[in-house]
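One structure, pasted below without further comment.
The block that comes next holds subunit A.
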Amino acid sequence: MADESKPPQSPDSQKPESGTAPASPAAKTPATPAPPVAAKPAPPPPKPPAPVQIPLDNELTRRYREQFGAAILDALEDRKQAYLVIDAAQLKEIALYSRDFEKFDLLEDFTAVDWPRREKRFDLVAILYSFPHNTRLRLKIPVAENERPVSLVEVWPTADWLEREIYDMFGVEFSGHPGLKRILLPDGWQGHPLRKDYDILLQDNAWVRENLGIDSGQ
Partner candidate 1 sequence: MLDSVLFYFFAGVAVISAALMVTRRNAIHSAVFLITTLLATAGIFLQLRAEFLFIAQIIIYVGGIMVLFIFVIMLVRLDVALHHIRFRMKNLVVTLVIAVLGAEAGAIIYYARKLPGQGLFIEKMAPAQNLAPNSEKLAQSLFSNYLLPFEIASVLLLVAMVGAVVMAKNKKGTEDS
Partner candidate 2 sequence: MGNALQDDALQNNSTLLGTDELVLNMGPQHPSTHGVLRVKLKLDGERVRGTECVIGYLHRGVEKIAENRTYQQVAPYVDRMDYVAAVSNGLGYCEAVEKLLNVEAPPRARVIRVILTELQRIASHLVWLGTHALDIGALTPLFYCMREREEILKIFEKYCGARLTTHAFRIGGLQYESYDGFEKDVERFCLDFERRIQEYVDLLTGNSIWIGRTRNVGVLNAADCIALGASGPILRAAGVKWDLRKAQPYAAYDQYKFEIPVGTNGDTYDRYMVRIEEMRQSRLICLQAIEKIPEGAIMGKVGKVIKPPAGEVYHSIEAPKGILGYYIVSDASTQPYRVRIRPPSFINLQALDKMVRGHLVADVVAIIGTLDIVLGEVDR
Partner candidate 3 sequence: MNPTLHAVLDFLQTWWAELTCGVVIVAVVPLVAGYLVLMERKLMADMQARLGPMRVGPHGLLQPIADAVKLLIKEDIIPGESDKLIFWLAPVISMTAALTSMGAIAFGPSFQVARDINIGILFVLGVSSLGFLGIILGGWASNSHYSIIGALRSTAQLVSYETAGGLAIISGLLLSGTLSISGIVTAQQTQRVWFIFLAPVGFFIYLVASIAETNRAPFDLPEAESELVAGYMTEYSGFRWALYFLGEYANMIVVGSVATTLFLGGWLRPFPNVRWLNWLDVLPALIIALIGVYSVYRAGKQPVKIQTQFMWGVALACFAVALIYAVPWFVGPLKFVIPGLNGAFWFLLKVAAYIYVFMWVRFTLPRYRFDQLMHLGWYILIPLAIVNVFAVGVAMLIAANTNWNHAVVLLLATIVTTIATLVCAVFLVSWHDRRTESASTASLARDSYAG
């Protein structure tokens, strides 16, 4: 199935179908995740035209939209890399469709990003790769703090440890995961370190206070 090697293509050959110029600053879309600190003033040196997220409308996204309609919240392109923002409720269906019909047979990575100020705090990011088409696609799944997204282990077995790592680092619990427990940190660890509100010094100081009786180890 995946034996055929693709002829060399340009990196991330997910070319947009439309001829929109990538560097159009006006192309802000409403659903673009706004970084919390994006409001910082630009530095004095002349900035190169910022390549930002532009809406994507190609064959692939159209197919996804046809299939899932409103569950595809958005389809964007950032630095020539495509991603879909999808609804967590339909995650498993979309994953199965991606694997079986769009031939995204490899879940290259599955991780999360914490945006504490957003309503749906976490972005789960699944990076898919298709061996037959030699293309990548990112799925972004916004989930709220107490939401329990469905586990992808049955779709891509490789998601097992990756979901455990997300749980470990962000505290996102997946429903239907065969053994969701901490993987990199010890079982008794407090908190989830990659959340933005987790202070690196927090745990350290707590330990120092408890074991050495001083206020801070720094």
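Here is how the candidates were picked: all candidates are chains of the complex that A comes from, given by their letters.
We take it that a contact is a pair of C-beta atoms (placed from the backbone, for glycine too) under 8 Å apart; a residue touches a chain by one contact, two chains touch by 3 or more; residues count from 1.
As the structure is a computational prediction, the values presented were derived from the model and not from experiment.
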| item | value |
| --- | --- |
| Candidate from this complex that touches subunit A, chosen among 1, 2 or 3 | 2 |
| Partner candidate 2, residues of subunit A touching it in the complex | 1-6, 8-13, 35-38, 40, 43, 45, 47-48, 50-53, 78-79, 81, 105-109, 111, 113-114, 125, 127, 131, 134, 136, 138, 156-158, 160-162, 169, 182-186, 193-194, 198, 200 |
